[in-house]
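With one protein chain withheld, the remaining protein chains of the complex are depicted in position.
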Amino acid sequence: MYPAAFDYKRPATVDEAVALLVRHGDDAKLLAGGHSLIPAMKLRLAQPKVVVDIGRITNLSYIRDTGGTIAIGAMTTHHEIDASKVLHDRSPLLPETARHIGDTQVRNKGTIGGSLAHADPAADYPAAILALDAEIDLVGPRGRRTVKAGAFFIDLLQTAIAPDEILTEIRVPATARTTAYVKTEQKASGFALAGAAVVIGADGVRVGITGVAAKAYRATGVEQALAGQRTPTAEAIARAAAHAADGVQPLGDIHASPAFRAHLAQVNTRRAIERALSRA
Amino acid sequence: MCEMKLTLTSVVPADRARVFAALIDADVLRRCIPGCETFTAKGPDTYEAALKIGVAGLKGTYSGKAAIRDKQPPDSLTLGFEGKGGPGFVRGSAAITLSADGDSTRIVCDADVQVGGLIAAVGSRLVEAAARKLADDFFRQLSSELSTQQQ
Amino acid sequence: MPIPVRLRVNNAPRQHDIEPRLLLVHYLRDVCGLTGTHVGCDTSICGACTVLVDGKAVKSCTMFAIQADGSDVTTIEGIATNGHLHRVQQGFWDCHGLQCGFCTPGMIMASVHLLAGNASPSRAEIADGLRGNLCRCTGYSHIIDAVAQAANSTEVTHG
Partner (left out) sequence: MADTIGTPYVGRAMKRVEDPRLIKGLATYVDDIRLPGLLHAVILRSPHAHARIGRVDVSAARAIPGVVAVLTGADVNAACGLVPCAAAIPDLKAPKHTVLAGDRVYFVGHAVAVAVATDPYIARDAIDAIDVDYDPLPAVTNPEEAVKSGTPLTHPDLGSNIAYTHVVAGGSDIDEAFRRADRVVKHRLCHQRLTPMPIEPRGVVASYDPGEGTLTLWTATQIPHLLRTLLPGMIGVPENKLRVVAPEVGGGFGAKLNVYPEEALCAHLAMRLNAPVKWIESRRENAASTIHGRDQIGEYEVAVKKDGAILGIRTRTVADLGSYLQLLTPAIPTLTGLVLTGCYRIPAVKMEIVGVYTNKMATDAYRGAGRPEATYLIERLMDVVARELGIDRVDLRLKHFPAPAEFPFATSCGLTYDSGNYQGALTKARQLANWDQLLKDRAAARAAGRLSGIGISTYVEICAMGPSKAMPAGGWEWGCVRMEISAKVTVITGVSPHGQGQETTFAQFVADRLGVLMEDIVVLHGDTNVAHYGRDTYGSRGTAVGGSAIVMCIDKIVAKAKTLAAHLFETTADHVVFEKGTFRAPGVTNREIGWPELAGEAYVAKNLPAGLEPGLEASSFYEPQNFTFPFGTHIVAVEVDRDTGHVAITKYVAVDDCGPQINPLIVEGQVQGGIAHSIGQVLFEQTIYDENGQLLTGELMDYALPRAADIPEYILGSTVTPSPVNPLGIKGVGEAGTIGATPAIANAVLDALQPLGVTHLDLPMTPERVWQAIKTRTAAPVGA
């Protein structure tokens, strides 16, 4: 269908983009890869008066190894993340997750920053970002600030990004190979009914779950149950994974009931832990 | 799903009489309903409202009506509402009961909400979560309103 | 308020004043008259509108034309050279990879992109590479045959 009319702005720098957000306030919407915003605009679920296209801010697309962490520009596409040798070698969970997003065309255009900022409760990245305990940089009129992944996802489609801020960079730690993302997709859309991302390191297990609740979350019950176990038995993994949906209110829709989403969270958590361990 | 029965519980820091008064006060409601732009009395306990409502960037403009029924101060009331806009319509009712909880009031809201049109067709996955979030926002704002009044 | 857009479509420079809300697919179809790119859905699922922008397959219904400003766009009309079918087009023809043909331009463009990144994909890789394209007629089996044939084609690759 046909989106409603809007004014189009194409800033060349982050500062220009922030200035536009400050000037237009709630009327403005950032356009990154467009795969969340444009369908919503075509259905007229979203009708921003001003679209700020940050697609030409060139210094927002990069993947840099900075020693202990890998810095990823917000406008880096899912495909670039999937194809990144640096990430494959140093922090393979993110490329594995990127490969589960949408399809080739979506991955060619969609960006990690856009996906995280939209915070769809069934998007794939949030699980990985939480499991990696990533850091997210936000730039606004008051300058730059860093938010930890655990504080980033606030509620349904709601993040720590203030209305006048732009997500500019994501930093993930270098990890061992022992990571995995296992997802059950919603058959029609490809979004996650339940996706579990697991990072197993010297400091223990971290599990991020997406698709199950109104926002992605850390499955702390699973993490605690496995604390101190370097090589848990299959039974221990299964027992721990049973905590994957503890304390959350699972979503229900025509594609999966709350109970099934919670069950899939458990199954996929168990499988992700097993897969991650198998990569040791 | 697009027909929802939601039970929401909230505790606000004020006694039942004040909470009840707030819930039938057009000015308070205008300030507390998320995205409410106008809220005008059209008759005894009937109101017309304009709302810009939604989640994050997915906001629609709705015009709507609300009516308060079955007032049993300070125990309970029922709020009926209906709204329509580009993305579809929302209608339903909320049976609200108030009970004392120490110095505060526990509000239990049994809502029966139907949405239709585009939101039902494309947003079913998010509708219930969005409804909960909007209700939470309302009660949070109401709490803060009543705390401010207290001071 | 119309704004200027300059781009190359199938190697020909184009310059127009367009509304910012004009989708790339409508620009290609209605402004450039290239109606081989189709619209099958509104939510970036079906892939009938797939074109290459700077060599990458994208869904032109989920992109504003203005976002392609300065880019090279290739549509189904632009992949044959000097009257020779592209090897993917030839594969679809030889293997009966189409019935009604409506999804076909998008399917072919996605396949062209797929082979550019993986010269000899397995059947599973072809199926995965085409997950962004829906076909309601063929049941996909012949489409996979078509792409596999194109991959194995010893003919000169045009484009």
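In this document, chain identifiers A, B and C correspond to the written order of the chains, with residue numbering beginning at 1 in each.
Please note the rule applied: a contact is a pair of C-beta atoms (placed from the backbone, for glycine too) under 8 Å apart; a residue touches a chain by one contact, two chains touch by 3 or more.
Predicted, not measured: the structure shown is a model, and the values here were computed from it.
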item: Touch partners, limited to displayed chains, of the chain removed from view; value: A, B, C
item: Contacting the left-out chain in the complete assembly, out of C:2, C:55, C:70 or C:101; value: C:101
item: Selected from C:115, C:135 or C:151 as touching the chain missing from the view; value: C:135
item: For subunit B, residues in touch with the removed chain; value: 1-3, 84, 86, 88-89, 91, 114-118, 120-122, 124
item: Contact set of subunit A toward the excluded chain (per top definition); value: 1-5, 43-44, 184, 187-189, 254-257, 260, 263-264, 267
item: Touching residues (missing chain, whole complex) on subunit C; value: 19, 21-22, 29, 33-43, 45-46, 48, 75-77, 80, 85, 89, 92-94, 96, 98-105, 108, 123-124, 126-128, 130-131, 133-144
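By our rule, only the chains that are shown with their structure count from here on.
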item: Cα-centroid distance, subunit B relative to subunit C, in whole angstrom; value: 48
item: Chain centre separation (subunit A, subunit B; CA means) in Å; value: 31
item: Interchain centroid distance [CA atoms averaged], subunit A/subunit C, Å; value: 28
item: Overlap residues in subunit A, where contacts from two or more other chains coincide; value: 43
item: Residue numbers of subunit C (touch at least two other chains); value: 43
item: Residue numbers on subunit A that touch subunit B, as the complex places them; value: 29, 37, 40, 43-48, 118-119, 121-122, 155-158, 186, 191, 214, 249, 251-255
item: In the complex, subunit C residues that touch subunit A; value: 1, 3, 19-21, 23, 42-45, 47, 50, 56-59, 61-64, 66-67, 110, 113-114, 129, 131-133
item: Interfacial residue positions of subunit A with respect to subunit C in the complex; value: 1-8, 10, 31, 34-35, 38-39, 41-43, 51, 53, 55, 79, 102-106, 108-109, 188-190
